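Sending over a structure as structure tokens; questions will come in a sec.
Heads up, one of the protein chains got dropped from this complex, but the rest are sitting where they should.
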Amino acid sequence: MEPALIEARGLDIAFGAIPILRGVNLAVPAASVALIVGRNGAGKSTLVRLLAGLSAPTAGEASLFGAPSRTLDSAARRRLSIVTHQSFLYPNLTARENLEFYADLYRVADGRAEIPRWLERVGLTSAAHARVRTFSRGMEQRLTLARAMLTRPEVLLMDEPFAALDADGVGLVADLLCEAVARRCAIVLTAHQPITIDGLEFDLYEIVRGRLRPMHGRAIGASAPRAIGGVGR
Amino acid sequence: MNQRLNLALGALTALLMLGAIYMVFMFVPTEADQGIVQRIFYFHVPCAWVAFAAFGLVAICGIFYLWLGQDIWDDLGYAAAEIGMVFCTLVLVTGSIWAKPIWGTWWTWDSRLTTTLILWLLYGGYLMLRAMADDTPQVARFAAVVGIVAAVDVPVVVVSVRLWRTIHPAVLVTRQGGHGLEDPRMVATLLVALAAFTALFVWLLILRFATLRMRTRIMTLARDLNLAHAAAGDLCCTISTTSSPLTLSSLR
Partner (left out) sequence: MTGFSVILRKDLRLELRSGESTIALVALSLLILVVLVFALDPVGGVRDAATAAGALWVAMIFAGMIGSTRALLAERDNGCLRALIASPLDRGALYLAKLAAAFIFMAIAEAAAIVLMVLFFNLDFDSRLLRLLPIIGLGALGFSALSTLLAAISGRLRAGDLLLPLLAVPMFVPALIAGVKASGAALTGASFGASAQWLKILIAFDVIFLTSGYLLFEHVIGED
């Protein structure tokens, strides 16, 4: 059994007097993906923030790389990437400049040299010198993905990465996820409903009434050509 | 708070206050230069001592809160700031009352009064921050940081204002007093007054602190109650506590 890179033990969080999550336990080892499903307001984004150490739980502990998320040191934070609804991009910088900024910030070895390759990967080469302010939502999403993957993370936390993406975009995310898993990344994804991706195994969970429960029917891909399907409920 | 403690502190404060009042009005001799008005000095100085000490307490609570993360330090710091503000206001008011008959103006820019004014403004800023809290969860940390930085600032304020005033003694008269009490009865009266006001401060502080602790406990209880409801499968019934009294709302 691999040691878990992402862990939650007995996580509780409440906003004031209203509990959001209760007793959440989770362990995600390297090279595996946990897909967490829940309705709006169920606490998915909150859980991602807790795992990232951006929020403090009212009880329990979230940890990454075996250390508490809340007090991660600089070296550990270098190995973490987060993707949320917010793009983390500077509107008045160009696509290239944004990526350069993050490459420098995360001290990625040869980071700057790889930027053209990443831009091509996410299909933004022609927009490399355009300011992010002029981007469409979809373009922003793609650039955010490049930003997240550029830093070669070992832990990836993604809050609803499939939302507001077209079929190509979803395919891109799927490809990037497969690559990340191949690189032995530990990944947590959230979504509204379960998703299947060929070639990728998820550990499915759902948040119901603040509790995290494994969801039955683990999604395993078929050997058909690359196809993404949403399993209806 | 413990009824016994409350009673004991109240009684002690009352006793010391009565003693101080007696000494100020009956016992201590009238000061030669300033006359009867000078007696306000025995209230003015202890208030100032309390105001500054309370501010130090706010900062210390801030440090402990940031270090240990326990709510109790946040509540104590807040209580100290509120009570300290009251005493600081009293210093300024008594200072005014003292200044008017002696020097004919309601306000003098002498070094001590000026420093107290700045302290009053710092208190005000801290309390404004608290008032703007709404439901921001980090307010306790913000207040702790502001308390610490303001307290660190006070010594620099004292030094700079003192230098400011010594270079410009001219127009506005500097207030004597605070030192050079010749008569031992004056010293005794001052000490008793100091003790009385310190006791008053401690009593009020503990009262206010107890109230704030209760509020924190209610919040925790409400949350536990909600958790119990939720565990029983009934997440729809929630008790919410914001700044208003408890309200029970049922949603289906």
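The first chain written gets the first letter, and so on, giving A and B; residue counts start at 1 in each chain.
One rule holds in what follows: a residue touches a chain if its C-beta (ideal position, glycine included) is under 8 Å from a C-beta of that chain, and two chains touch if they have at least 3 such contacts.
Owing to the predicted nature of the structure, the values given are computational and were not obtained by experimental measurement.
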item	value
Selected from B:6, B:89, B:160 or B:198 as touching the chain missing from the view	B:160
Touch criterion as defined above, residue of B:9, B:23 or B:144 at the omitted chain	B:144
Hidden partner chain, residues of chain B it touches	66, 118, 121-122, 124-125, 128-129, 132-134, 136-138, 141-142, 144-146, 148-150, 152-153, 156-157, 159-161, 163-164, 167
Contact footprint on chain A, counting only the chain that is left out	49, 52-56, 74-75, 77-78, 80, 82, 84, 86-93, 97, 101-102, 104-107
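The rule we apply is simple: only the chains that are shown with their structure count from here on.
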item	value
Centre-to-centre distance between chain B and chain A (centres being mean Cα positions), rounded to whole Å	49
Chain A residues touching chain B - in the complex, by the definition given at the top	14-19, 22, 58, 209-210
Interfacial residue positions of chain B with respect to chain A in the complex	135, 219, 222-223, 226-227, 230-231, 233, 235, 238-242
